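The complex appears here minus one protein chain, its other protein chains still in place.
Per-chain residue numbering starts at 1, and chain names A, B and C are given in the order in which the chains are listed.
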């Protein structure tokens, strides 16, 4: 109920600042008897990890996850799964330059105003480092979901928009390139763009698309906890996200009803899927797909005028190792949050009928 | 916790099907001592009401709200505020044509699959009639919020996009025309478009923009319950919504960090506001603004092929009184949900510091 | 989440002051497809109703329940069940004598201090009239629970303690007498005692015992939401309750382990049941039984010294129509709250295993 718990029945509660002792979390409500392959956790951690390629931050953090409970002899026990990820990197930097200075478009100012005190080192709680816990938990949720397949990928970087419909993509190619765009021609352009932006000491935004397949009919809890509403909240809770759309999305707002309606096949599936796999807030068995907009990273390698705690004008120097574009590393985070939502709604749906 | 409750401390729980006895709700957690002007409730109900103009559905529903509790001698008492709105219209129609037939892009199919039984009359629980309870509750929340001003308006209808920046708009003009667009030149075009679409027996989508002013710094509960994440969920829970973006939104995803960062003034306000009034999930005191995409209404006045419960092919006839475009009536609903989120986060924020 | 919602998945939210327009509630999360017999609701309402016998308050309140939604063609639809009970009696009394005066051991003072404003008429929200909504909802929950049988009965009135073990009682006799004690010899003594106390213008406390049979193994959500912990909270939330014990209860605290352990039969049942049907917070399939202590009603027909809002000494006159002993009417309330807990935990348990 406090803001660091996500979900109702399959819940994740996280803790941790970027430069404290450790980050981590507790998964509660995961059903018993699920076989857990820890390699699948590590694989997703690798996909989120800093330093994994030339187009992401060059910080080195091993990000190994320690599981403390809830898994016994290779299976979940139905009890909470506690874990942490030690911050090995936390003493190597000097943060005096941001201690009393508010970085533009960061959360320094708002945390200070809200809480009156903050761990200023590396962004503290507002750092995207926190999403490592989400990825670890999402990897457990994916194993509960089993046949439900969640594939996220980079859809655009800056003005470069992949135009290939998702149905024509080979999701196995997502990991074949460092920007995680399954269309290799677009991937190349995106990578070049990010390199160019990095060289200029700037950053750039992008979008991630996510497709969820093999979803059972019936997930969603109207009228407030519609499936897409919770997916939207999940995505908007990720650092740097500015927008969410599913199915026809914003484009659908300019369409006619006669164009937009998805006509039925005899088996209840639909001929088109502008609905995005959800009708009335409940999954209809078609693919769920949505897009997530990420703003450019606020930390740029350029000097910017700003203020300190007392409101005095000062200058923020661009330094450190930061991502020029967040979307390649955001892909597993989007998948993780989608997995957490789906896992929760699978459990919530169990009470719908007697 | 079940899906019909919204909020954590300032909560709204709703009930009701479009053609049952009544719809209504319970507001719980509203602080004591707030003076309630019922005329402000009635005014918002009028703005959402069917039959209010030529470009909305011509159904007649008085939608008067009966308050049962929680308000005593003109003030809230801190106890739950129960209310209902009687469905006066519920026996006047014949619903046999939709009893066993699934309307395309409606929730008939998914409700039936999820619950195994459904009140098929007029959409039942999945009808947008349910939003009347939200508007009633939102009107109470607005009175708690007092100086926080929430103004929503129509931003686009189909391809007609108002291009005027919101800072140049006069919000007092929102109610001066029936489409609720404060730029009268655009309003006229939108109205013409909707009339044209209605004549064709079709429907059209649109977008609603919402601006929230005088928000105190500090609202938002990271890391999952960020203020914009809850606003997004609130909007996505409204019928027909396909997308949500705040601040720079999807456009921000194609920008550079050097363009996107909001530089500070000495008082902590920012020179630009691409952040949309929220940084790190916490309000920073600048205007909060966001856009909501509504798909075209699924009920069109044209015959459509569809299936019945047994999967047999059949035809859905276009009849009844329905909105050709949902956005004019969606304006007070967007405001209501924004008010409910803000009210909740005002209370949640009280525990941030000692 | 605010204080007027009970349960997590099968939830009841209530509203209403004793002398407002109406009281009522919303049941959310009740599974779809349950056949509802409204006569069973009315029967439980009759058991709680004022004026039902000579040993309860002589106020006349018909307490008929209006259901607004969620039940269609005799079955639940999985959508929220809204209902109210109109306060027909609300204008017949003069409450000026308690408007500014705090009744001893009532909630007048604490409500005033907490909320700063209160509906003083007849106790307002703190009146036990609110429990009528619980009984209505509990009667729905019982129909969901079906084979799980919940029987509450009066166990003691003042010093008169029924000593018959519950296994020897015929629960069909609970309704055979006006005090609702299934042992008729004790019932007679209790009725005489209450009549004597009433004549003296005084009130007396008592205890209610509740036995739940045919409970499936596995209900309970450790470590905090143990089944008995939630039953305890449910009972302690009823007006005038001062204590709760289950199984061996307070007596168990003076026993030895060698006496207290319940040894197993081959089928997993136990030879004794000092555990009260719950081990480690999870039902074990044996009968669940617990006892609830009710203090004497605070409103007595005697004058008492007290204070007014300004702290001035004044006198509270004993008048009105009140219960001399609350336990006969508390029996259906205890059952209702037990039913709500069980219904909730039935749904929560669905996610325990895959």
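A few comments on the model shown:
Basically, contacts are C-beta pairs under 8 Å (C-beta built on N, C-alpha and C of every residue); 3 or more make two chains touch, one makes a residue touch a chain.
Quick caveat, the model's predicted, so the values are computed rather than measured.
When the omitted chain is restored, the residue from C:51, C:222 or C:320 that touches it is C:222.
Touch with the hidden chain on the side of chain A covers residues 1-5, 7-11, 13-17, 20-26, 28-29, 32-33, 66-70, 72-73, 75-82, 84, 114-119, 124-125.
The chain not displayed touches chain C at residues 1-6, 8, 14, 102, 104-107, 109-111, 113-116, 125-126, 130, 156, 158-159, 197, 202-207, 217-218, 220-226, 228-230, 232-234, 236-237, 239, 242-250, 252-268, 270, 274-276, 278-284, 293-300, 302, 304-307, 311-313, 348-349, 352-353.
Take chain B: the residues that touch the chain left off the picture are 1, 8-10, 29, 31-34, 78-79, 144, 222, 347-348, 350-354.
Rule of thumb we're sticking to: only the chains that are shown with their structure count from here on.
Between chain B and chain C, the centres computed from C-alpha atoms are 39 Å apart. For chain B, the set of residues that touch two or more other chains comprises 1-5, 8, 14, 114-116, 125.
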